[in-house]
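With one protein chain removed, the remaining protein chains of the complex are shown where they sit.
On to chain A.
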Amino acid sequence: MPVPNSLRCLVRPSTGLPVSIPRTAASLGVPSAGLLGTPLLAAASFSTTSSRSEGASGIAKNHHRGGKKTFTVKKKAFVLERGKSPLPGERKAYRKRIILSNDNALAVPWLTDLGPAELSNENNVARVMGIPEEVQDQLRASEAFKTTQCWRMFRKPAVLVRKETVDLTRRMDRAAQNNEMLRLVVTGDKVAGKSLMLLQAMTHAFLNDWVVIHIPEAQELTTACTEYAPIPNTDPLQYMQPVYALKLIQAIKKANEKVLSKTFTRNAHPHLPQNIPANTPLLTLANVAKESEAAWPVFQSLWAELTAQGVARPPILLSIDGLAHMMKISDYRTPAFDLIHSHDLALVRLFANAFGGGLKLPAGGAVIGATSRSNAPRCPSLELAVSRREVEQRIEASSKAAGSGSGAETTATATEEVPQRDPYFRGYDDRVEAVLRSVEVLRVGAIDKNEARAVMEYWAASGMFRSVVDTKTVTEKWTLGGNGVLGEMERASLLSMRM
C-alpha cells in the first residue's frame, strides 16, 4: 500500500524531526496537520521560559553553546550517470549474436557463390568463394557460425577453399557414392580452422541435398546444463535430453526443410501426439515436436525414418564440434548419484555409435567431429587415438606409395612407431578408444603462401586490409601468423588496432 509512504515523502525532514506523523494516522492515510499547510512546529505555543523555547532546550541538552553558524556550501555528491542498464538477457544476446554482413565493407566483385561441386573441385584450391544465401540460412539455423569467427567484417560470408577442404569433401562424396559412412575427426592447432572445416563440410552437404544434423557444442549435452531423464526399458540404462532434443529437431527442420519435405515416411507413427501415417513428408513428422515432452519420441521416429532401409533416403551428415566433451564422463548423475558416461546419453550415443562404425545409413553419409583447442577438457584417450590413427594413416600411405614404387622418403615414415598407452597412467577410457579405433583423422594445418595470398586479396578487396598485397606483405602476415595459421594471420592483420 503506497499511500502512507508517499504521504510521508511530503513531510519536510527538518520540521518533521520533533513531531512525527502518528503511525495510526499515517497508516490510515489520514493527512496530518503538517500536510494541510500549517507548519508542524506552529503547534508549539509561544513561551518566554527558557525550558520551553526550542533553541534553549537543545543547547541545554547538548552542553555546548550554539555559536554563530557559518554559511558553507556543501558539495553535491557526484552521481555517475550510467544510462539505462541492459535488460536481463540482453547482454548475453549481444554477446551471442551472429552478424554475417557488414554494409561498410566493400562488396568483392569477383566473388562467386559456391555451387554443389565447387568445394570438391581441385581447381578451386586457394580461392575464396561466397556462401549462397539459402545455405547461409541453413547454416545459421544449425548454428554453424560462431561468434569468434570474423563474419561481421565482410559484406557477405565467404570461405577459403583449402587443400584440406577438397580432401574432406571428396571423401564425403566417395562415401555417399558407395553408400558408406565416412567417420572422420578433424583436428589441428589452435585457430587453424577446424570449425570452419566443419562448416565447409556442412555447406557441401547442404549444397548436395544431404540431411545435416549438427551439434554446435558437444558440451551442451554433457555438462549437465540441459534436462535429462532415463529412457525406460534400456539396458544399459540410457538417458534422453528432451529439451535439447526439441531444439535439435527444430534446427534440423529449419535447416533441412527442402530435403525433409521431399522425403516421406515408410511406417506410420501412431504413438506420437499427432498421428503420422505412412508416406507423410518427414517435415510434418518433425513438426509434431512442439513441446519437450514429445521431443524424444519424435526424434526417435525421425531418426528411424531417416535411417530406414529400402526406401529413397538422402545421405546424412552428422557433425559435432568440441569432440572432447563428448568423450568424457558427463556431469550428469544416475539416481544412485554415480556419474553417467557421456556415451550413455542417448543423443551422444548416436554419435558415438556412428564414430564406432555401428551405424549403417541407407544412402551413406558422414560423421565428422572437430576437436577444440580453446574449450576442451583433457581427454587422454582421444589424444592417444588421434595421434595413433595419424601415424597409422601415414604408415598406410607410405606402404601404398611403396607399392606403387616411389621414393626413399616413404621408408622413413614406415619405421615410425604407433603411439601406445602409457602403462603408468590411469586416465584412459576404454569406451572412447573403442569408438575411435578406426576413425580417419584429418589434420587442419597451416595454409601455404598461395592460399594466404588468396585470402589476403579477399581482405584487401573488402577494404579490411589496407596495404598492397604482394609477396612481402603476404610473407609478413604468414610469418606473424605462426607460419600460416589462418586464425593467427587474421589476428595479426585484421584484428589489430593498426588498420
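The criterion applied here is as follows: a contact is a pair of C-beta atoms (placed from the backbone, for glycine too) under 8 Å apart; a residue touches a chain by one contact, two chains touch by 3 or more; residues count from 1.
Here is the rule we use: contacts and distances are computed from a predicted model.
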Choices "General transcription and DNA repair factor IIH subunit TFB5", "Small ribosomal subunit protein uS9m", "Vacuolar protein-sorting-associated protein 36" or "Exoribonuclease phosphorolytic domain-containing protein" - which one is the UniProt name of the chain not shown: "Small ribosomal subunit protein uS9m"
Selected from A:147, A:177, A:234 or A:496 as touching the chain missing from the view: A:496
Residue touching the undisplayed chain, where the options are A:180, A:257, A:383 or A:476: A:476
Chain A residues touching the omitted chain (full complex): 189, 449, 471-472, 475-476, 478-483, 485, 488, 491-492, 496
